[in-house]
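A single protein chain has been removed from this complex, and every other one stays in its place.
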Amino acid sequence: MSDLAAIKGTPEYPHPLESQVNLVGNVWRRFLRHKGAIGGLVVFGLLIALTVLAFVSPYSPTASNLPERFEGPSTAHWFGTDALGIDLLTRILYGGRISLAVGGIAVAISLLIGVPIGAIAGYYGGKLDSILMRITDAFLSLPPFLVLILLAAILREVDIPLFQRSSVFTISFVIGILSWMTFSRLVRAAFLTLREMDYVNAARALGASDLRIILGHILPNAVGPVIVEATLQLGYAIIQEAGLSFLGFGIQPPTPSWGNLLSDAQEHFIKYPWLAVFPGIMIFLSIISVNYIGDGLRDAFDPYKMLEKVGEYT
Amino acid sequence: MTTYIARRLVQTVVLLFLLSIILFALVNLAPGGPLSAYGQGRRLRPEQAEILKRQFGLDKPLPLQYVSWLIGNDWTRVDTNGDGVADASGSRLGILRGDFGFSYRTRKPVLDEIGQRFPNTIYLMSITMGLALLIAIPIGILSAVKQYSVFDFIATTFSFAGQAIPEFWLGLLLIIIFYVWLRNPFTGEPLLPPGQMSGDNPSLMDSISHLILPVLTGALGWVAWYSRFIRSSMLEILPLDYLRTARAKGASERMVVYKHALRNALIPIVTLVALDLPYIFTGAVLIETIFAWPGMGRLYYQAAVERDYPLLMAVLIIGAAFIILSNLLADVLYAMLDPRVRYSE
Partner (left out) sequence: MSKNFRTLALLTLTSVTILSLIGCQAAPSTAPAANPSDEKSITILVGEDPPSFNPMVADTGYDALVMELVLLGMTDIDPNGTVFPELAAELPTVDSGGVVLDEAAGTMSVTWKMRQDVQWQDGQSVTADDVLFTWNAIQDPNTGSWIPGIDSIDSVEKVDQYTFKVNYSAIYPGYLTQFGGEQLAIWPAHYCDASQGFVAWDCGRKPLSDGPFVLQDWVEGDHMTFLKNDKYYVAGKPEIEKVTVQVVPDDSVRKTMMQQGDADIDMWINVNTINDLKDSQVAKVSLSPSDRFVMRLFMNEAEKGTVDAEATPHPILSDVRVRQAIRQAIDVDTINNEIFLGLGHPQWTEFFRPPYNKCDVPRPAYDPEAAKALLEEAGWTDTNNDGVRECHGCASAEEGYEMHMEFITYAEYGEPLELTQQLIAEMLGKVGIKLDLTVVEGSVLWADAQSGGIEQSGNFDIDIWDDGYAGVDPTDYIWENYSIEAATPGFGWNLARWKNDEFNSLIEDSYTLDEASRQETFCKMAKILDEQAPEIMLFTVPNADAHSSRLEGVQSTVNDLVTWNIADWKIK
């Protein structure tokens, strides 16, 4: 919700001489010790598998079947049917693809913007750093949900290439463009420390290009907190999409998403509760499992418990 | 320190200036201009739309519109009756002189509109966040002290759950439980009202009963957020040397936790609360919608839907100012509280 990384100063980093292979191995071993994280991984993996396997369902996710509107859960329709008589389970499975895609694309956009900005600012420092950081500050100063509403409202009513009204990409973009700042701060903080390290100086002396140093030598050591943050933001993006749907700015039916299934259900909450309960459970499970994975990763990446704060605060 | 604050304030002004340009462009790019509120457009004839545009100054190029929004237009002549001839001095003072203009929807000064909703939002949000802190602090401490215990696991799960439930869904669920299903055993009336601000001359009980559902719905996410935060603050401090010293000197573990560790763990919490202060201004759109709370979030949402530019801009800019100043406040508080931090010039 807020950003404290700047206040907390720069954390210390594991010694860079620890080889990458070992690092990955160690992280994985430590991750496996975190029971919650394993549980999260299993649940989340299951969710992804289910959405990938959505096509196995004998029902169509969009073809209406009006004689069977609003049927409760049964052996034919495990999760019941919706307002058009479509099998809710099928819609939830296909909706999962969309929701997870929104999360994934939003995080990818965040990463694509935030990581380069942070890396360049941290590596080069000076004027470039202060300009990039002022831009980051500016974005951090925008009231988050208010600007999200504004952007979603604007983008759903313009019709330009790439940003089709209410498309998955448009929604993901809106969420992503407002959440990259944490990445740029995390990466910058790491770069500020690491760029003066001996091994970086050595690489520089050997004539390695800036790009090579940034990508090959520094970035890998800053990857831990970035991954942790990315998992958290994945969950955050799914919730955001649901909130936007409730306000009418989300993914447009008949394309299902967990968010629009949930907000469409609110009108029938009392009469046909399964419509609200099942998509709610899916959102709940996906976010809680993602959070546990993030928690486990944080512990795993940080044997000295020093990086924890960075991930936590941002 | 003073120099530091002064420099930050200057940066703030520059930052706000840049933000205002971006936001102004963004808001004005949106299709469906403010005139859409007039006769839903269908009734608005092209020549009338022209006149209204001139009256609102919307016929001017965007940079000029920005200038009169920023510093006013009393230095130039404007077209008050929309006949295409600039016939009178402008009357707008611009936001720099405290004039945020008039809402297109209600024709009232924007600051009056905000002034009406702002107290309602403070009322709801400060209680929500205050309550969240009261609950989160003990949870956070306990789960840190008993790290990896069952309690810690439950608290962790609970706090993840708090972040995993969409607010509007939880809000409706609570309304169904406490307003539809559960009844007051004595009067037979619904146990709790579905939000809304309370009635004429509300009794304390009445005010509280109206607050319970929106506060609960809102607080859940905050409890989750703060308790996680406090847990990790405590975890960071517990193994530190001076606590070891205190323990070595024979202080009880309870003493160590509450006297030494907690005080230091609270430092980042104070700054965190300072960082979250802007929410007291911007409110929570979803909760205000579900619980019919006349706060800032809904005011903004309606302005966004209806393209009420002056109101949108005012909420965004004041909101941004709140965020920037809260950040500054957090930094200053942190510097004051933690002697390890020194801001160099």
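Which chain is which? They are A and B, in the order written, and residues in each are numbered from 1.
In this text, a residue touches a chain if its C-beta (ideal position, glycine included) is under 8 Å from a C-beta of that chain, and two chains touch if they have at least 3 such contacts.
Keep in mind that what you see is a predicted model, and the values were worked out from it rather than measured.
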### Summary
Missing-chain contact among B:V110, B:V273 or B:M313 belongs to B:V273
#### Entry: Touching residue (missing chain; options B:Q11, B:Q48 or B:T157)
B:Q48
#### Entry: Sole contact to the chain not displayed, among B:G90, B:G140, B:P193 or B:P278
B:P193
#### Entry: Identified contact with the non-displayed chain, of A:T51, A:T90 or A:S166
A:S166
## Note on the structure
Interface residues of subunit A toward the undisplayed chain are 62-64, 66, 69, 83-84, 153, 156-157, 159, 164-166, 248, 252-254, 264, 266-271
### Touching residues on subunit B - with respect to the absent chain
31-46, 48-51, 53, 55, 81-83, 105-108, 113, 116-117, 119-120, 122-123, 126-127, 130, 172, 175-176, 179-180, 190, 193-200, 202, 207, 210, 263, 266-267, 270, 273, 288-292, 294-295, 298-299, 302, 305-307, 333, 336-337, 339
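One rule holds in what follows: only the chains that are shown with their structure count from here on.
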### Task
Would you kindly tell me how far, in whole Å, the mean C-alpha position of subunit B lies from that of subunit A?
23
#### Entry: subunit B-touching residues of subunit A, taken from the complex the two chains share
1-4, 7-9, 36, 134, 137-138, 140-143, 145-147, 149-151, 153-154, 157-158, 235-236, 239, 242-243, 246-247, 259, 262-263, 266, 269-270, 276, 280, 283-288, 291-292, 295, 305, 308-309, 312-313
### Task
Spell out the part of subunit B that touches subunit A in their complex, as residue ranges.
11, 14-16, 18-19, 22-23, 26-27, 29-32, 153, 156-157, 160-161, 163-169, 172-173, 176, 180, 225, 228-229, 232-233, 235-236, 268, 271-272, 275-276, 278, 282, 285-286, 289, 300-301, 304-305, 312, 315-316, 319-320, 322-324, 327, 330-331, 334, 341
